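Note that one protein chain is taken out, while the other chains of the complex remain in position.
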Amino acid sequence: MNFTFSEDQEIFRDAFKRYLESNVTPEKIRSGWEDNNPFNQARWQELEELGILQSNLDEKYGGLGLDLVTSCLLVEEMGYYALPEPAAEQIFLSNLLINKSADIAKLIDDKNQFISVTHSLSPNILFLENSSKLINLGEDSISIFFSKDINGKKLKSSDPSRDLTNFIFENSDSGLLQTLNDQKSLVNNVVTSGMVMSAAVLIGLSRKILDLATAYTLDRKQFGKPIGSFQAVKHMLAQAAIEIEFSKATLYRAAYSLDNENPLQKLHAAQAKLQAIDACEMVSRNSMQAHGAMGYTWEMDLHIFIRRGWSYKQVWGNKSLLENYIMNQLEKDLPKLGSTYTFL
Amino acid sequence: MNFTFSEDQEIFRDAFKRYLESNVTPEKIRSGWEDNNPFNQARWQELEELGILQSNLDEKYGGLGLDLVTSCLLVEEMGYYALPEPAAEQIFLSNLLINKSADIAKLIDDKNQFISVTHSLSPNILFLENSSKLINLGEDSISIFFSKDINGKKLKSSDPSRDLTNFIFENSDSGLLQTLNDQKSLVNNVVTSGMVMSAAVLIGLSRKILDLATAYTLDRKQFGKPIGSFQAVKHMLAQAAIEIEFSKATLYRAAYSLDNENPLQKLHAAQAKLQAIDACEMVSRNSMQAHGAMGYTWEMDLHIFIRRGWSYKQVWGNKSLLENYIMNQLEKDLPKLGSTYTFL
Amino acid sequence: MKIGFSDSQKKFREEIREWLEKNVPKIPLNSFDTKEGFEEHREWEKKLNSGNWSMVTWPEQYGGRGLNLIEWLIFEEEYYRAKAPARVNQNGVFLLGPTLMEYGSDKQKEKFLSAMATGEHIWSQGWSEPGAGSDMAAIRTTAFKKGDKYIINGQKTWSSRAAFADWTFGLFRSDPESDRHRGLSFILVPLDAEGVTVRPIPQLDGEPGFAEIYFDDVEVDVSNLLGGEGEGWSIAMATAGFERGLMLRSPARFQETASKLLSLYFKNKDNLSGSIESKVLQSWLRAEAYALNIYQTASKLMAGKKIGPESSLGKVFWSDLDHQMHQTALDILGVSSELEEVVADDVASWIKGYMFSYSGPIYAGTNEIQKNIIAERLLGMPR
Partner (left out) sequence: MKIGFSDSQKKFREEIREWLEKNVPKIPLNSFDTKEGFEEHREWEKKLNSGNWSMVTWPEQYGGRGLNLIEWLIFEEEYYRAKAPARVNQNGVFLLGPTLMEYGSDKQKEKFLSAMATGEHIWSQGWSEPGAGSDMAAIRTTAFKKGDKYIINGQKTWSSRAAFADWTFGLFRSDPESDRHRGLSFILVPLDAEGVTVRPIPQLDGEPGFAEIYFDDVEVDVSNLLGGEGEGWSIAMATAGFERGLMLRSPARFQETASKLLSLYFKNKDNLSGSIESKVLQSWLRAEAYALNIYQTASKLMAGKKIGPESSLGKVFWSDLDHQMHQTALDILGVSSELEEVVADDVASWIKGYMFSYSGPIYAGTNEIQKNIIAERLLGMPR
């Protein structure tokens, strides 16, 4: 039982953090919004060069072959900095599909380009124009399309960093490259992975939102002292810190279970996502409140992160879906203490 | 639309309050506990003399014939002072049965003595030894028993003011005076009334609990100042005050609906009880916290009232039952604004 | 106690219901925080006025209907039920209007009241200043008298509607020697005056619900002073009084949201979890509890009782409720809840309402300030 990160993992994460700190600033994110082009091709290139995009891709496909626990640390930082490019999706969805299916690996010849993945839990296509291929996960089939041949309708997300397209796949094979059948277990695996990915983004976002609120309350004065010295403000942020703290281990355990094909991986992923949703919700609410009316403006950076939380809470498993899933699982097999429920 | 109390109602309530203030003190309650006899026969006599026990009994049976809105104010004060005797039950349960059913009125020749009423929502007999008769409400039948012939098993309540007896009515007609059939609507009416009664008790208790906590935080010093000057303590009690405030009008509306046989009376009663449960829960928790370790002792009076809340939250409709009832009602007939849902 | 509606109240309800059914635009107007929508809403104010429905709580002599509080609650229920447009001139109707009636000169009443009722003048409010969020007495913008003019210098912020409004009202420091709440005057300022610069503040939804107003040697005529010089604070306090606060937070608004939430829930029930069910139920219960409380409060006020710090109880209650209802709706909408422009299931309006709900616990005194007031003034806890 060693529930700590290796030095290598931390070094890799910290190096990536340094990159993000100077390359994914709120100003740069806003300029992507203003240009109506949140996907910065140059940055995508840099992420490739840094090895981030291929971090968990099998070595035989030119990746670094790192595990998802490490990826989880990277994705958390992507959340923290609100990286607009879908590197988190590349790692947890399309790289995973390639790693797990030789058939898919064969069809994806451009593994560093963005491959958008959709499913009923995340039905709108992310960055269609920036993707080379599109993988649509059905109930038990997987279809691969050429993105350029898909002709959908643009949707406006409340997070301007998310470029979304609506497309009805039924009865259309425009751009269809191939459909693989009998893929139920792989689809299930990717959905589980999507839960962990979105949980990691939410935890990163939550940490950032709390940091912004803390800094603001030190800076902002009211009635002659920093508002951070009022007990009510302290306690609302302390409670936020508690929620974040108690989401983290659940997240890393879920990533670990994915890596190790733990039979309870989906349950663990659902737990991680639910904890992350609840944490992000409370952190957002309390941090907004600590900001007073300023938090409500477009000008403060706070909303960049809060908006992103609204989206990631819902995609790849939302509250109701996760809660119902977990309750069903628990009813089928009531957890017993000291058995193998928490860890194998 | 006049949602205020009449001067008469307030005068009656205030006079009763003055009686309770000197006659139902924590010391007297504790002495009833110590004697293992919470029901003080002399006090019951006084309540009769004051007209409290017959406040809502029809004039033709020697009562004052007041409405349940007025009774609600009285019962709230019974909650506030944690009156051990079951006057609230007499008013809202047995008097109501007598008022509504000539058959029952005929059978109850001792209308000032305590008549215990049981039902599956409050199955344990309250003060069996102090009651002359016992009315058991079935699904659609009503049975009246001589209390002295019932031989049940004493139960210990976490509220020592509640003397409870367990008895299985099925297949026993020991002491049975009479069974009335086809009483579904009357049973339903009494259950509804029980919801309102228990809600009124809870609101009274909540008010008292908050008063105790406020007084304590003014008195108790920590780090050199009264703990009531700490913002965290202020806010926990302010939140408690809010919950109480927004339960009251819902309660009085429910009593009014009972008086006026509003077709939505059961819904209104369920709303009142649920609001009261939630208020009492939060007020108890926050007031206990404001008391620090002292609240946790037998010595402080706080627990006299908090314990009573634990019981009244559960009898005559608890959280699950009420929530399920309301949701079913709303699904059947979705409320529309500006229609007759809130008021007739 | 006699609760329920009288025949004349029921008749009044029918009258307004009928008028609204005929007149409420079938297609929702654009947001009044856009230039286009602002003018559409100005038109709606005019239309309301044509039916004598724009200033229902004003006395008849000023073009109102002299509705009492209960009638106003009925009006509001019907207004929300009909999904009629939001009131772009709320600042005028509920804040400045009544203040003018009480403190204004005849000339001021004549000049401003009917222009307010017709929508010709739309008013913004100018209370807050940078660095004086919840601490309104810290006002620094000056209005020094020079002949028959006040010369205004300084900056207001969080001025609602100011991006497109015609006028603003607020407090200005007219006595250079004064501090805190002394030496303040209540002055009306046309936003097209020379030296006025309005800088909109885009909010979460990207639209300028608020603006900053800069005053650079702005001259206004002394006739724009309301009440006496230096009396601004007490006039402003009256403006912020309970009844008006109540009118800005109609219970019908929350009941309407709760009804919509219930429909949304039952439509999607099979896929929803217990936590959602619980929040939906709580929402409806609390919206009803709020309405019942307000009816009771209105009854008390009509019976001549006074309401003081009790209004702080309601502020915390409705603002928490409003946020929870919108949050729950988005959780039901799931992956659609980020799609700002989707009309189906009212997605767009849930999202907009959600963003707006973040401001409830903040504006008009943060909920933290309200809880301090409750603890100190209602419960008697020490400052």
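Annotations
Going in written order, the chains are labelled A, B and C, and every chain counts its residues from 1.
Definition applied: a residue touches a chain if its C-beta (ideal position, glycine included) is under 8 Å from a C-beta of that chain, and two chains touch if they have at least 3 such contacts.
The structure displayed is predicted, hence computed values, not measured ones.
Considering the entire complex, the omitted chain makes contact with A, B, C. For the chain left out of this panel, the touching residue among A:Leu50, A:Leu107, A:Ala241 or A:Met294 is A:Ala241. Here one chain is not drawn; of A:Ser55, A:Ser157 or A:Thr217, the residue touching it is A:Thr217.
Of the options B:Glu85, B:Asp159 or B:Asp259, the residue whose C-beta touches the omitted chain is B:Asp159.
The hidden chain makes contact, of the residues B:Ser101, B:Asn124 or B:Ser257, with B:Asn124. For chain C, the residues touching the chain absent from view are 273-278, 281-282.
As for the chain not pictured, it touches chain B at residues 121-124, 155-159, 162, 164, 221-223, 230, 232-233, 281, 285, 288-289, 292-293, 295-299, 303, 310-311, 313-315, 318-321, 323-324, 327.
Looking at chain A, the residues touching the absent chain are 1-6, 9, 69, 210, 214, 217-218, 225-226, 228-229, 231, 233-235, 237-239, 241-242, 245-250, 252-253, 256, 271, 274-275, 323, 326-327, 330-331, 334-338, 342-344.
Definition applied: only the chains that are shown with their structure count from here on.
A straight line joining the Cα centres of chain B and chain C is 40 Å long.
Chain B has its Cα centroid 51 Å from the Cα centroid of chain A. Annotation for chain A: residues touching 2 or more other chains are 230, 232. Counting partner chains per residue, chain C shows two or more touched chains at residues 368, 371.
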